[in-house]
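One structure is given here, and the rest of the page talks about it.
Yeah, one chain of the complex is gone here, protein chain that is, but the others are all in their spots.
Chain naming follows the written order as A and B, and within any one chain the residues start at number 1.
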Amino acid sequence: MTPSRNVVERVLIILAAAVLVAAPFGLKSYGIYVLSLWAVMTIAAIGLNLTVGYAGQVSLAQAAFVGVGAYTTALLTTGGWPFGLAFLLSGVLCFGIGWGLGYPALRVQHHYLAFVTLAFTTLAYLIFRNEVWLTNGISGIVGIPRPNVFGWSTAAARDFYYFCLAVLAVISAAAWWLVQSPWGRAFVALRENALRAASLGVDTRRYTLVAFATGAGLGGFAGALYAPLVQFVDPTPFSLGLSLNLLLMVIVGGAGYFFGPFVGALVAVFLPEWLRFTEGFYLIFYAAAVMVLLAFCPTGLLGLVDRMLEMHRRKLDRAATVAANGATR
Amino acid sequence: MRRIVLSALVAAVIGIPGAMAADPVKFADVIELSGAGATVGTNWKNGVELAVEEINAKGGILGRKIELSHYDTQTNPGISRAQVQKALDENPYVILGPIFSGSVKVNNILAQQAEVPQFVGAEAADITQAGNPYLFRTSLSQAASMPKIANYIADDLKAKRVAVIYVNNDFGKGGRDSFVKEMKARGIEIVADISTESGQADFAADVVKAKSANPDIIFVYTNEEESARFLREARKQGVNVPLIGETTLLNQKVIELAGDAANGVRGHVGLSADAPMETIKAFRGRFEKRFGYVPDHNAIKAYSAVYAVKYMTERIGKFDRKALAKAMHGATIETAAEPGILIDTTWDEKGDVDRVSFLAEVAGGKQRIIQVLPKLAK
Partner (left out) sequence: MADIFQLLIAGLATGAIYALVAIGFTLLWQTSQTINFAQGEFVMLPAFLILAAMNIAELPFWLAILAGLAAALLILGAMFKKLLVDPMLRHGVLPLVIATIAFGLFLKESVKEFYSAEAQPFPSLVPAGNLSIAGAVISLQDVAILIVAVVAVGALQLFLSHTRTGRAMQATAQNPTVARILGIAVERMILYTFLINAALVTLASLLITPVYLAKFSNGETLGLAAFIAAIVGGFNQVRGAIAGGLLLGLVDNFAAAYLSAQYRGAIPLFVLIAVILFRPQGLLGRAEERTV
C-alpha cells in the first residue's frame, strides 16, 4: 500500500462519515428509516464477512442469528429489561449458538457447512413461527421500545439513526482491531490455504470456529438493533432469503475487504429504493449485476476498485519505465 | 411526526378555500403486490384504480382529483410498516389496505398516530378490537361471517362431525378460532384440526389426515392458492364429503386454478362478483372491460372503499380526516344514494361492517349464489 493510497483511503472514510452524519437532514422519516436499516444490515454483513471473507467458510445462517438477536432483545425490552443488557445478551447468546453449531459442523468439508447452516436457518424460522408461548408466533411482538441512552431518548427517527450509527462505529472499530490482530491474520491464512495453515501448526478448527461464532455474535447485535428499529418482530424477515441477501452483500462489496460489507449493504438496501420506479425489476437488475460482477471481478466492488488502482499504478510504472528506457536508447 | 401532520392539517384547513381549484388529494394504497398475497393484492389494486379513474373522470371529489400511489408490502408485516411510514410521509388523505391481517395489525398503529383513516381488507376478528378510531373494514369480519356459515352447517347440512383445515397465519388462525367457537356453541364435534403453511404446495398428507378422521364435512380456511391446491389433492384422493368454506375458497381465482376440483364446493360469501345485484353486475362489466378478467371480492372491497370515502367526504363537505373518521362511525351508505358502494353497507362504532351476504356454490366452473343472508343488525 503506497502512502498516497492510505491518505486517499483516510480522506474517503472521513468524507463518508460526514455524509452519513449529515444525511438525515435532507430526508423524511422513511429515508432515515432506510439509512438506519443500512446500518443494521452492515453490522450483520461485517459478521458474515468474518466468516466468509476472512475465514473462507460459506454460512447461510446469518439470518437466523439476526432473528435470535431480534427476538431476544424484543422479549427482554418489552419485559422491562434495559436495552444495553439485552443488546449484550443477544450477541453473547448468538456467539454461543454459533460455537455450538459450528463445533460439529466444521468437522466436515466446507461446502457442507453451507447446507448445515441452510438447515439451521430454516429450522430457526420454524421455531420462531411455531413456539407461540415464546415468540408469539406469527402474530409477532409489538411495541418494542427504543432505548434511552443516558437520558437521551432515541424514540425519534433521527435520534435512533444516530444511535445505530454510533453502534456501527463501535462495532467497526472492534472488527478492525480483530482483523489486524494475530487472530485476523490466522483467519486469512485459513482462507488462503487451510491445509498449509494446518501444517504450519495453526489450529484451523479453533480459528474457524472463532470466526464463525464471532460472525454469529455480530449477527445477534444486528438483530438487537433491528428490533427497536422496526418496533415489531415477527418470523417473516428471518428466512433463508435474508441469509442469501447478506451473503450477496458480502460478495458484492468484496469478500475479505474490511469495507466490503459497507458497500455491499449500501447496494443491497438502497438499490431497491432507487430502482423502485422500475416497479419490481430491481431484483432482476440486482441479480444480473451480481452475476456480471462475479464473472469479471469475483472479488466484488472493492476488488474492482483495487484492480483499477492496480492497473493505473502499473500504467504509471510502465510509463516511467518507458521514459527511463527511452532516455538510454 | 404528529407535529408535522398537525401543522399540515392546519395548513390544509386554512389553505382549502384557496386550494379548492386544483390541488389533487392523495390516496395511499399500501397493498400486497408480491409474495403470498400477490393474487389478492393485485385484485384490490385494480379495484382501487378503476374507482379512482371513474371518480377523476367525473371531476374528482369536491373538485379535487385523486392522486393515487401504490406501495408494495410484499406480504411482509415489517415491510408493510415501513411502507405505511413512507406513505404517511407524503401526507395522504386516506390509506387503503393492506389486506393481510398480520400486516394490518402492525401498521394501523402508525396510521392511528398520524390520524389518517385507513380502510383495510383484512378479516381477522381482532383488528377492530384495539380501539383504533381511524380503522375501517371493507368486508365482514370473521366474527360476523362465521355464525352465518355455522348456521348453515348445523341447520341445512345437519353435520355432526367437522374437520377443519386452516392456514397458519393471522387470517387462518383467527378464522379457525371463530369457527371452532361457533361449532362448539352448536354442539358439533371437531374431529380434525389441521394446520397448514402459507405457500404450502403439497397437501397429500393433510388430505389423508382429514379423510381418516371420518368427518361429515371439511371446512377449508386457507388463502387462495393453497385452497386450490388442497381442492385438487382432495379430488385426487377421492374425497367425497362436502367441502365448505368462506369467501376465499369460492374465489374466482381458486375456481380457475382448481378447475374441476372446485365443483361442489359451498360456502358463505361476503362479497361476490356473481351477486344478484344490478350495481355489482354493472361493476363486473366495467372491471372485465378494463382489466380483462372477472373481479374477485378483493376488487369489490377496494372499489367500494374508494367510493365510501368519496361519498362521506362529500357529505361532510370538506377534506378533514378527523371529521371523516367520526362520520364513518355509524354511517350507512345505500346504493340508491351512491351506486359506487355496490352494496348497502353500515359501519359501526368499531369500524366493522354490516351487510347482506350470500350462500354460494361452485357449479360448472362458476360461482352461483343460492341464498341471500340478511344483515345481522336489522
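The definition used in the following text is that a residue touches a chain if its C-beta (ideal position, glycine included) is under 8 Å from a C-beta of that chain, and two chains touch if they have at least 3 such contacts.
Worth saying up front: this structure is predicted, and the values here are computed from it rather than measured.
Asks: Could you tell me which of B:Glu90, B:Asp155, B:Glu189 or B:Asp202 touches the chain that is not displayed?
Replies: Per the contact definition at the top, the residue touching the missing chain is B:Asp202.
Asks: Hey, which of B:Leu68, B:Ile194 or B:Ile218 is the one touching the hidden chain?
Replies: B:Ile194
Asks: Looking at A:Leu88, A:Ala155, A:Leu294 or A:Leu316, which residue reaches the missing chain?
Replies: A:Leu294
Asks: Given that one chain is not shown, which residue among A:Val116, A:Leu190, A:Leu242 or A:Leu302 touches it?
Replies: Spelled out, the listed residue whose C-beta touches the missing chain is A:Val116.
Asks: For the chain left off this view, which of B:Ala38, B:Ile190 or B:Ala363 is in contact with it?
Replies: Per the contact definition at the top, the residue touching the missing chain is B:Ala38.
Asks: For the chain that's not shown, point to the residue among B:Arg81, B:Arg137 or B:Arg235 touching it.
Replies: For the chain that is not drawn, the touching residue is B:Arg235.
Asks: For chain B, which residues reach the chain that was dropped from this view?
Replies: 33-34, 38-39, 42, 168, 194-197, 199, 201-202, 204-206, 208-209, 211-212, 225, 228-229, 232-233, 235-238, 253, 256-257, 259-260
Asks: Considering the entire assembly, which residues of chain A contact the chain that has been omitted?
Replies: Considering the whole complex, chain A reaches the absent chain at 52, 56, 58, 104-105, 107-109, 111-112, 114-116, 118-120, 122-123, 126, 129-130, 195, 240, 244, 247-248, 251, 255, 280-281, 283-284, 286-288, 290-291, 294-295, 298.
In the analysis below, only the chains that are shown with their structure count from here on.
Asks: What whole-Å value do you get for the distance between chain A and chain B if each is reduced to the mean of its CA atoms?
Replies: 39
Asks: What residues of chain B sit close enough to touch chain A in their complex?
Replies: Residues 1, 33-34, 72, 76-79, 81-82, 85-86, 88-89, 102, 105-106, 109, 168-170, 173.
Asks: Which residues of chain A touch chain B in their complex?
Replies: 28-30, 33-34, 129, 138-140, 142, 230-232, 234, 236-237, 280
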